[in-house]
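Quick notes on the structure that follows.
Other chains dropped; remaining ones untouched in position.
As written, the chains take the letters A, B and C, and residue 1 is the first residue of each chain.
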Amino acid sequence: MIVRPRPTFLQLFFVMRGSVVPRILPQIFGFAIYSAVILALARWFQLDLGVFNITPFGLVGVTLSIYLSFRNNAAYDRWWEARKLWGTLVFEIRNLARATTSLISDQTEQRALLMEALAFCHFLRGQLRKIDSVKDTRAFIDAEADTVASFANPADEMVRRMGRRANARRRAGEIDSIGFRILDERLASITAIQAGCERIAGTPLPFAYTLLVHRTAYIVCLLLPIGLISTTGWATPLFMALIAYTFFGLDALSEELEDPFGTEANDLALDGLCRVCEISVFEALGETPPKMIPAEKFYFS
Amino acid sequence: MIVRPRPTFLQLFFVMRGSVVPRILPQIFGFAIYSAVILALARWFQLDLGVFNITPFGLVGVTLSIYLSFRNNAAYDRWWEARKLWGTLVFEIRNLARATTSLISDQTEQRALLMEALAFCHFLRGQLRKIDSVKDTRAFIDAEADTVASFANPADEMVRRMGRRANARRRAGEIDSIGFRILDERLASITAIQAGCERIAGTPLPFAYTLLVHRTAYIVCLLLPIGLISTTGWATPLFMALIAYTFFGLDALSEELEDPFGTEANDLALDGLCRVCEISVFEALGETPPKMIPAEKFYFS
Amino acid sequence: MIVRPRPTFLQLFFVMRGSVVPRILPQIFGFAIYSAVILALARWFQLDLGVFNITPFGLVGVTLSIYLSFRNNAAYDRWWEARKLWGTLVFEIRNLARATTSLISDQTEQRALLMEALAFCHFLRGQLRKIDSVKDTRAFIDAEADTVASFANPADEMVRRMGRRANARRRAGEIDSIGFRILDERLASITAIQAGCERIAGTPLPFAYTLLVHRTAYIVCLLLPIGLISTTGWATPLFMALIAYTFFGLDALSEELEDPFGTEANDLALDGLCRVCEISVFEALGETPPKMIPAEKFYFS
């Protein structure tokens, strides 16, 4: 995730980090060159393209704008919902820390339960990013990390372990039914967060949208120079570059936001959010919390 | 559901699986040929269509874009809500598994309750897809599956059976009121999911929308060639094919997403979601979970 | 509510049931004839209308499209929220049936409570449709139906009666506080559904929207022929009919969806939803449920 102050007027045109421009340079230059070739051919053979103009593109443009606008909104909603789910995780971890330290008097058990919660966060992060996060969880649950990692769904197993621990306290008579219910509600909410994240990570936007948007955008950009030449003349490549920038820029950004759990520039800072959970848990246990992860050139991992 | 890496530039134009193109080929070629005929007639009889242009279509285009955009948003919302409901089902099954294994000590009862939950998932899938899923449920509840299948609403009966089982535990004094309440909340949530899915499956978008969108799209495409000829000349069939592609492509996709429980390429992977529930349940019971269902040419059933 | 398979290409233009066309025929033909008269007058008196064109209508068209689009979205949201509320009613009735048969052991009391719940559904349906549904409720609560019908808000009285019955069980010591709370939550949710339906039925969209939309649509359609003639010539009546169809078609549909509890073709199938509740209740009581109400020419009442 990029967090940086607003760039100045000049910086604006040269900032690359966080921008989608590097990803769509092929399209921008491709269509500029393509239209320059069309232009050269038309001038060379003295083709009369005056009868063509861009009016017919208006109707297609309306549909294309519906596609782009819809896809952008849907992708952003997924990104923001993913952020909300992790925000919910933060406060459920805090609630769990408060409830655990209140209801469970045995400090070893307190700590063990909360360490499992932190391991859950890191397992979930690993599953969503499709990376190996077992080494991060070892800091909290030691050798158990490898046992858990052998499960089909390690994060799910962590919640079950917390549930078993809470239940053991209930059976030991340390917490009553209401106390167990308070802890169980926290775990139910954490389970919901996991399923929500799995939903976003596992169900992309219907593939047919991607095809519709891409095909329409490419066909329009392939036909457009013919319609533009009579109006914009030698400036056609410039206009084509601008149009390709706006079409494919929005498209590339939507694609990046659609899967918010990656490690691209505009994806969520899951490392940082795990650290926020750690800080709250260690402060609740009265231990020294770790430092917040600093940004690297405005980028939070 | 199609999950596949982004196609390359060339693949983009030839991918058929997941695309709506096969379904709208009649419209694309139909209107291309139709406009070619109009064009030929106009040239043959030297009709002066110069007075017509596409400007009047602008006002109709605005309304048509409202229809298409609205219908697309509504269809996608239904699809995504359906996915959310099944995501909720996943975590409620997990919560139920955790609560059951905690609260009920008799392992036979634990297993019986959770097998009923899995049977519920498969009955619901069967009802939503209008297919016979009794054979899938037999794996979990044996001969009882046929008794349940004779009910007007088998999934509903499964929830009642789980309710009766939980209540029997309560009356036997094994779980207290709070414990019963925790299980009952899970069942209430599962009931809500079922009713939500039935709502989406049973209540299509108002039929009048379908008529309005189709009629307007067909009338516009029938009149449009007359307005286009003076501007686009011999390229008119090409433009008509493009416009038909964008109009009817969005229309066909909306129709597919409107009923998200089918087995078309862009419908939800209910088989896979049922399997996710099975994995969680069997892992919670300490048994070997089944494997995840693999994709078949990027398609998850 | 209309549920029917997609019409074929030819059916598409002749389907009347569920379509808004019959309601807007006056506008379609009215504006076609009106523009034909304008056209004839212009030709007769050889008026030069070449200076007028439809460009100025673009700015008004933008605002009109905002109105139509907004009104359509708001009306659909009301319709869909109403459907959601009734879907919630279905699952709360099912939850109530499960909770009642679990918690209350006296079978006469069980049945009495659930019959009151079904009477509630029918009273609510009657109040929302402004029809007399007392005769339907007699099937469930016999002569009590007439007593209840004399209240200012019979559905509200039904919930109070269920509340008193649940409370009597609590005072008799048959259900404990938690059991009472489970039943009370069901009743609270049912009360919320009723208030939600009353809100939609009693609070139409602000009347000023209706005026703004209608006035703008009529004024635009009255002025438009003058602007169209120079472009579309003798085809002007055809275009006016098309434009009137799209404007007033969307308008008529919005009006129909705005009050989703009526008995028009696109309104909700409250009769069917009440029957769904009956089926669940009777199956929960172990009695033979009634049959689902069949569609009449694709129409569910």
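Basically, a contact is a pair of C-beta atoms (placed from the backbone, for glycine too) under 8 Å apart; a residue touches a chain by one contact, two chains touch by 3 or more.
A quick note: this is a predicted structure, and the numbers were derived from the prediction, not measured.
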Query: Which copy number describes the whole complex, given 3 displayed chains of the same sequence?
result: 5
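Keep this in mind: only the chains that are shown with their structure count from here on.
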Message: I'd like the angle of the rotation relating chain B and chain C after CA superposition, in degrees, nearest 5.
response: 70
Message: From the mean C-alpha coordinate of chain B to that of chain C, what's the distance rounded to whole Å?
response: 24
Statement: Distance in whole angstrom between the CA centres of chain A and chain C is 38
Residues of chain C whose C-beta touches two or more other chains: none
- line: Per the touch rule, the chain B residues reaching chain C in their complex are 51-53, 55-56, 58-60, 62-64, 66-67, 69-70, 74, 151-153, 156-157, 159-160, 163-164, 166-167, 170, 177-178, 180-181, 184, 187-188, 191-192, 194-196, 198-199, 202-204, 206-212, 214-216, 218-219, 223, 255
- request: Would you mind writing out the residues of chain B in touch with chain A in their complex?
  value: 1-4, 6-7, 9, 12-13, 15, 18-21, 53-55, 57-58, 61-62, 65, 68-69, 72-73, 76, 79, 83-84, 87-88, 90-91, 94-95, 97-99, 101-103, 176-179, 181-182, 224, 228, 231-233, 235, 238-239, 242-243, 245-247, 249-250, 253, 256-257, 265-266, 268, 279-280, 283-284, 289, 292, 298
